[in-house]
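What follows is one structure encoded as structure tokens, with my remarks underneath.
Note that one protein chain of the assembly has been removed; the remaining protein chains are unaltered in position.
We call the chains A and B, going by the order they appear; numbering starts again at 1 in every chain.
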Amino acid sequence: MSTAPTMNTNVLEVRGLSARIAGQEVVHDVGFEVPASGVTAVLGRNGVGKTSTLRAILGLIERTGEVLLDGRRVDGERTERIVRRGVGYVPEDRDVFAGLTVAENLRLAERTGPHGTTPERRRLVDGLFPDLVRRAQQRAGTLSGGQQQMVSLARALLNDNRLLLVDEPTKGLAPRIVDDVAGALAAAARTVPILLVEQNLKVIERLAERVVVIDAGRVVHTGPAPELLGDPDLIQRLLGVHADGVEPPGADPATTAVGHQKGGAR
Amino acid sequence: MNAPDHLPATPVTGTASPGAGAPPGRGEDAGQVSAVRAALPRAVGGGLAVIVLGCLPLLALTIPGVLPGYTYEPGTLQLLGLCWLTAALALTYHLLLGVVGLLSFGHALYFAAGVYGLAVVLERTDIPLLPAAAVVLAGGVLLAGVIGAISLRVTGISFAMVTLAFAQAGNVLVRRDPADLTGGEEGIALATGGVPDAFVGVVNTRNLYWVALAVLVVTYLVALWIERSRAGHMAAAVRENETRVRIIGGRPYVVKLVVFVLAATLATMVGTAYLLLQSGASPAVSTADFTLTILVMVVLGGVGSRWGAVVGAVLYTVLDQRLGEFAGSEAVAGLPAVLRVPLSEPMFLLGTCFILVVMFLPGGIAGAASRAVDRVRRRGPRGPGGQGSAGPGERPVAEAVPS
Partner (left out) sequence: MSTLILLLVTGVGLGGLYFLVASGLSLIYGLMGILNFAHGSFLTLGAFAGLAAASAVGQDTWGGLALGLVVGAVTGAAAAAVTELGLIRPLYERHIEQVLVTVGLALASVALFEGIWGPNPRTVRRTEWLTRTTEFLGARIPNTAFLNILAAALVLGVIVAFLKYTRYGLIIRAGVENRAMVTALGIDVRTAFTLVFAVGGAAAGLGGVLATQSLNYVSPHMGASLLIFAFIVTVIGGMGSLPGAAVASVVVAVLQQLANYFLANTGDFIVVLLLALVLLVRPSGLMGRRAA
């Protein structure tokens, strides 16, 4: 692991992060870095603590360890402070506010301050998701899964963030919609670094430059994405493809989405 | 409601769970033996304490400022008897909140059923005391069974509200007195026709004291037995994680209902003894406020701790009585109004004290005690214990109740 000299090239550094849900440790001593550009993917079997890692970074669950944003410790801060330092979050299951309209969902996400909403960002979002502009007055709960994912992504992209944490954006979506979401993410990745949790290996292949593999709450592999994707043995060993009945990640987005362990306490 | 968080709950008094603390490889038997070995001195100590308390009416002891007089005097015995009955009632609430994690706002209903049930049966029939009490207990089982079966279909705060609503209905019934049985706001006096002479009159307060003590001992032993039984372990599992119990084939609903009915029936029994000790029934015992004061006692003592519930109840009862005396004293009367008004309201002082305990003393008295014990033990090898260490018995209330 690289340390001091590379400090400023990483937007996020995580060291010795552990997290607990209902008293049970779900993330153990995890450490990795996210460079200041491109997509870093977090991989692993179902229920190994990927979602919990993201939630722990944001302080949404109880955690210990160090989280550095732009070289600055943020692990002692409350969630909203960390977010205001420029961390956009696209949660698992989208978590749009179903009773609010699309416009209200977006208005709620707008922030002021150094990493807040800018006119350029608004234009970017409007350009990426023309559908949402048309549906501004529709209640978010009545949108399709793919449209809700767009709302969730748009909420994060409205602000001039330093980093996006994106959790399983393609989960449960039809293949054609998966392509749309991946396209939007690719466009977003040109403007902001992304830490992406994803099960779909095709999406990883298209977007990710680096991978971090988590197993049983620990980091078991880090490296360039092509290195992992090009090595079927490594994939099988780390992600359990064909191994004792565990479904292959990325074989079919519709099937990989089922049986997913819920992230945490809400 | 939100999922419970933080640490897993640890019962305050280390129950004798088989295998706990046993060296690896020696198996369950060794664990049980060591548990028995640990439980024996405790049982002996408890027995001695009961004997000492039982002898109090024969002795001339007093604690100035705490007891109103010497322990053989009826006034003192009355207060102590009230302490034991309140402690017994707090133990029945402990079964709900501490053991199975049910937050009920309607526990007073079952206590009032005992108080008023026995009063009415004795007044309206010629049935002697013991059979009358048996009839009332049977009624208590029925009442708790029906209401429990309905209320437990919902959980968390909804359960609390349904129990509150049923208890409120009972309270209205007692106060409105449509069938002309309960005496309305006035309450009713104990009809002594069917009661043995030994339990009637101030001269016999001593006997009532012993009845109260016996009720406390019985309640404690039943609570202990429930916690140690299979049902008790199931109840603890339900409190920790209801879903997990369901997954492994358990039936949380049945477990909760059994404990609910047992706790309510015990409360009914305590109520019958309360009628004898107070020689009358008043609607105050059926109010939501009465349930809240039981809750306050249990939380003061420490949720999840049997002896905590007892200590909390005794402390509360004594404080309530003595603060009342204090409020009427000349020392208070001479104070300026800013101090006099709050100090002359016992409930204000108790409520404030309760708030402080909830905010600054997690685990109540029992939690504080076990932290103190921990600190003493740890001072040897490792120096003073680290801050925030979750010693056994430190159980924030939130973990006791699956919300």
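By definition in this document, a residue touches a chain if its C-beta (ideal position, glycine included) is under 8 Å from a C-beta of that chain, and two chains touch if they have at least 3 such contacts.
As the structure is a prediction and not an experimental result, all values here were calculated from the model.
Participant: Going by the contact rule already stated, which one of A:D95, A:D131 or A:D179 would touch the omitted chain in the full complex?
Facilitator: Within the whole complex, the residue contacting the unshown chain is A:D95.
Participant: For a quick check of understanding: of B:L295, B:A313 or B:A369, which residue touches the chain that isn't displayed?
Facilitator: Once the missing chain is taken into account, the touching residue is B:L295.
Participant: From the list B:P41, B:P178 or B:G249, which touches the chain that is not on show?
Facilitator: B:P178
Participant: Write the list of chain A residues that the hidden chain touches.
Facilitator: 58, 60, 78-80, 83-84, 89, 91, 95, 97-100, 104, 107-109, 111, 155, 159, 266
Participant: To test your reading of the contact rule: which positions on chain B touch the chain that is missing from view?
Facilitator: 1-2, 5, 103, 150, 153-158, 160-162, 164-166, 168-169, 172-173, 176, 178, 288-289, 292-293, 295-296, 299, 341-342, 344-352, 354-355, 358-359, 396-398, 400-401, 403
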